[in-house]
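Moving on, here comes chain A:
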Amino acid sequence: MDLAPLIAPMKLGQETFQALIVLVLPLCSFLILGFLRNRLGILAGYLATLVGLVGLGLSVNLFIAVWNYTTYHFRTTWFDISLGKLPLNFTVGVYLDNLTVLMLVMVSLIALLVIIFSLAYMKDDPQVAKYYAFLGLFQFSMMGIILVDNLLFIFIFWELVGLSSYLLIGFWYQKTSAALAAKKAFLFNKVGDLGFMIALMMLWSQFYTLDIDAIKFLWQQASLSDRFTLSAGGLSVWTDMSDTWMTWIGIALFCAAVGKSAQFPLQVWLPDAMAGPTPVSALIHAATMVAAGVYLLARVLPLFTVDVMLVLSIIGALTALMGAFAALAQSDIKKILAYSTISQLGMMVMGIGVYAVEAAVFHLFTHAVFKAGLFLAAGSVIHSLHQYEAASGQHLDAQDTDQMGGLRKFIPLTFLTFVLCGLGLIGFPGFSGFLSKEGIIEGAIAWANNADVFAAWLIPVMAILTSLLTAFYIIKLIIKVFFGKSPQWLVDDHPVREKGWAIKFPLVVLGLLSFSIWYGHPFDGHQSWLGEGVSRAIFGNEFVPTIIEGKWSMVLALLALLAGGTMAIMKYGVDRSYFTETVHWLKSMSYHNFHLDAIYMIIFIRPSYYLASAITRFDQHVLDRSVNLLGISQVVFAHIIAWIDRTVVDGLVSLVAKFSQWFGALFRWFVHSRVQSKILWAVLFVVLIILIWIR
Partner candidate 1 sequence: MEIQSNILDPIFSLSQDLNYFRPELVLLICLFVCFFADLLIKKNKGLWLSSLAISGVLAYLWFSYTQFIGLEEEVYFMSDLMRLERSIVFVKLIFGVTTLGAIILAIKTKWIQIPLSHTGEYYFMLIALLLGSVLLPMANNWLVFFLLMEFLSITGYIITSFNRDKSSYEGAIKYLLFGAAASAIMLYGISLIYGMTGSMSIGDLANGMELDSGLLSLGLLFVLLGIFFKIALFPMHVWLPSAYQGAPSSGIVLLSVAPKVAALLFLWHLTSIIELGKIGFDLLPMFQWQQMIGILAIITMLGANAAALWQTNVKRLLAWSSVGHGGFMLAGVLTLSAFGQSTLLFYASVYALMNMGAFLLVLLIKKRTQNEEDINAFRGLASLHPFLGVLVTLLMLSFIGLPPTGGFMAKFLLFSAIWDTYQQSGEPIYIWVFAAGLFSSVISLFYYMKIPYLMYFKPLNSKDPKLVSLKSLDYLMMFLIVVALMVLFFKANWLMNILNSLNFAL
Partner candidate 2 sequence: MIHGEVSEFGIILLFLIGGIFFVAFGLLTARLIRPKRPNIEKLTTYESGEDPLGTAWSQFNTRFYIIALVFILFEVELVFLFPWATVYADQELMELTGGKWGMIALVEMVAFVIILALGLVYLWVKGFLNWERPMPTGKQYYSPIPKIAYSKFIKRRK
């Protein structure tokens, strides 16, 4: 099998060029806003909106050109590290297929809506241009992950996404919590990225390329034939391609997804990341960046062995359940949504693990829409409460649900959006979440059905439990915030209101998109055009339905949903006094997210500190002392050398200098004399020359 044709350069077509423009547009926005941030002021937001609009237009255009029609691939050689005759090229390129363009449209759309929302939300921030610039950087990096055809470049953009996430979480870096959260997010992501790097190294050692297409093709060939050899430029290279290798590669790649998509055990950074501006949470920490891990898994799916898939489903299910459970006891509106995001990401990963990939990606898309909607609605609540706070002069925590209530009368549009998106999230029939989530649960049940071990049924059970809890906490949240009596602090003369088209427009769009009618048959996920297209991108043109014909799964899911919803309404809808009363240790467990932070503190951070201080002590008492001793001896030695230098070397130098001066003076002396004697001297020298050379 020769490597060279697989990674041969491919021409830049019209579509791929357009994709490059879509990629570069946000970067331009970042650069322009970044450099002119002091001059632009309020204009920055409109400029970013304009760029976002153009980007969305181009993305939709690309979507129309590619969707279910064909794929486009552009590739060029970046550099080569050829060893002798062995040509080892690093390539880079753009790859467009159904999955790519779907993600492209999703990111462009949500980003545009978030930017529009920010026009109002961030209006009073002094550093607003910097904010939009960072958003541009984020969008550029995210587009990069989606578009490039090469794992190395995905890694580069992956890191850039991490950076922009760090910058945006810490945007209000004056707040200690924001700065700490940014640091935490960055470091936890780094742990996952370590896995990515290891995966890259292992992949290179096996395939000698990082081009995804080429790797997929080679792996397919390798699994078909027994004696597989790989050659590059006529020389065969070592490769093993055993299942063991591929399992480790898969797990290492999954590590990256664990970090970025906040899976167990690295999920703790996401709730803290809510310290950033709410629109940022909507874009990055709900809809797009955290979905990048799922997207990566979908892209490299053919490389995963059965064992990796098992790991995926276990971790995914565990994360889903843990996230849903942790969301129960939170009172901060954004934290509830953050845990919900973790839970839903777990669902997606689990969906991939149980081979319901198209359902997982479908869920990725629908989740992006309704979770962005939820976050923006939450943002609207916070914003209007902030406005009220500023107007009335009262002090209140605008994110604490315990202090809210009855807001539906004041901010009806936000309420409506929240309800619509919330119904999407819990998977209510007729809403988008219903289609996608049902697909995942069906896949899980089918997977458990096919598995030999009875324990496999744990996975669907956990999924359904998650579904139940989701319904419970979302309805609890809606009740707490929008129903019931208005809180005591609310005074009538300063009404709480949502203001401005910039806030309303994104809410309306996202609320409407939460209906399932847009995605095909409103009650049957199998007939959705989106799932079919994604399936085509992943499994090729033959559409293989992986979902068994068993409606009882849907019945189960609906039952769970109804149970959760009813419990919530029963508990909180009638009497609000229940709020503070729960089983004590369970509540604490939920509130502290299974005490993961504390556990990490005990297991990892404290030992690190102890180790560090021990090393410091060793450093100070042993190493430094010996270094000091060495230094002192050097100084002594230097003094000796200096003495030699002064007396011997300097003496020589000054001798030379003295000589030069003396010689110069001599040379000058007969210049300064009278003309006659000058000529006389010249003649004398001439005579000397004659005496020496003329014989």
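Definition applied: a residue touches a chain if its C-beta (ideal position, glycine included) is under 8 Å from a C-beta of that chain, and two chains touch if they have at least 3 such contacts; residues count from 1.
Candidates were picked such that all candidates are chains of the complex that A comes from, given by their letters.
On a predicted model such as this, the values are computed, not experimentally measured, just so you know.
> Since the rest of 1 or 2 are in the complex but keep clear of chain A, which one touches it?
The single touching candidate among 1 or 2 is 1.
> For the complex, give me every residue of chain A touching candidate 1.
Residues of chain A touching candidate 1: 660-661, 663-668, 670-671, 675, 678-679, 681-683, 685-686, 689-690, 692-695.
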